[in-house]
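Following this message is one structure expressed as structure tokens.
A single protein chain has been omitted from the complex, and every remaining protein chain is retained in its original position.
Right after this comes chain A.
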Amino acid sequence: MTMKQLTDKTLTWVKVALFLVALIPLARLIIGGLTDALGANPIEKITRSTGYWTLVLIMVTLAVTPLRKLTGWHWLTRTRRMLGLFAFFYACLHFLTYLVLDQFFDWDSILKDIIKRPYITVGFPTFLLLIPLAVTSNNALIKKLGGKRWKGLHRLIYVIGVGGVVHYWWLVKKDLTNPMAFAAILAVLLSFRLVFWWRGRQPQARPVIAKPSN
């Protein structure tokens, strides 16, 4: 068996492993909360952690297609739905932390934040954009929408990736190390798409191999 082709059984194990790994950040927060290990400002810690892992999972989801094309491991695509839904899961936790723990349903203050704080002005609609993607992440709706329309809709993830990084970039007080790292990773992942798209547009360009003409 090569990595190119996994049996269904192996793929199931890979998915179980990914599922458990994706739960580690949540488990750490829960254990931290129960053992008083989230530091002096637990709400800040939970907000930061859930936001961070949302972005990580968005990047991982965006890495699936380039990885598949580079390696030929087609089974990677079959892990993507779960990874994407985990990104949505952490985004929900992030949003709920803001809504309940940080603002405690202070709607007036939340509305002001959305209007006045650029990082929330960007972050909130970015979160909303994730919802249609999560809702349509099942076979029934893929069938109903049709592959083409479904694909078009799910290209929103590019916008979401940019929105998420901008949200992070704008909220950091001074140390931009982490947002810059995410921006760089996103730039690489999105430029793969550009390359693939460019190559796809010029089918005649592909077989041409430059030969030295003596």
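Going forward, contacts are C-beta pairs under 8 Å (C-beta built on N, C-alpha and C of every residue); 3 or more make two chains touch, one makes a residue touch a chain; residues count from 1.
As a convention for this text, contacts and distances are computed from a predicted model.
**Student:** Considering the UniProt annotation of the chain absent from this complex, which name among "Group 1 truncated hemoglobin", "Protein-methionine-sulfoxide reductase catalytic subunit MsrP", "2-hydroxy-acid oxidase" or "Peptide ABC transporter permease" applies?
**Tutor:** The UniProt record for the chain left out of view names it "Protein-methionine-sulfoxide reductase catalytic subunit MsrP".
**Student:** Any idea which of A:Leu129, A:Leu171 or A:Leu190 touches the chain not displayed?
**Tutor:** Answer from the full complex: A:Leu171 touches the omitted chain.
**Student:** Out of A:Ala40, A:Leu70 or A:Leu194, which residue would touch the omitted chain in the full complex?
**Tutor:** The single option touching the absent chain is A:Ala40.
**Student:** What chain A residues would touch the chain not displayed?
**Tutor:** 33-34, 36, 38-44, 101, 104, 109, 112-113, 116-119, 170-171, 173-175
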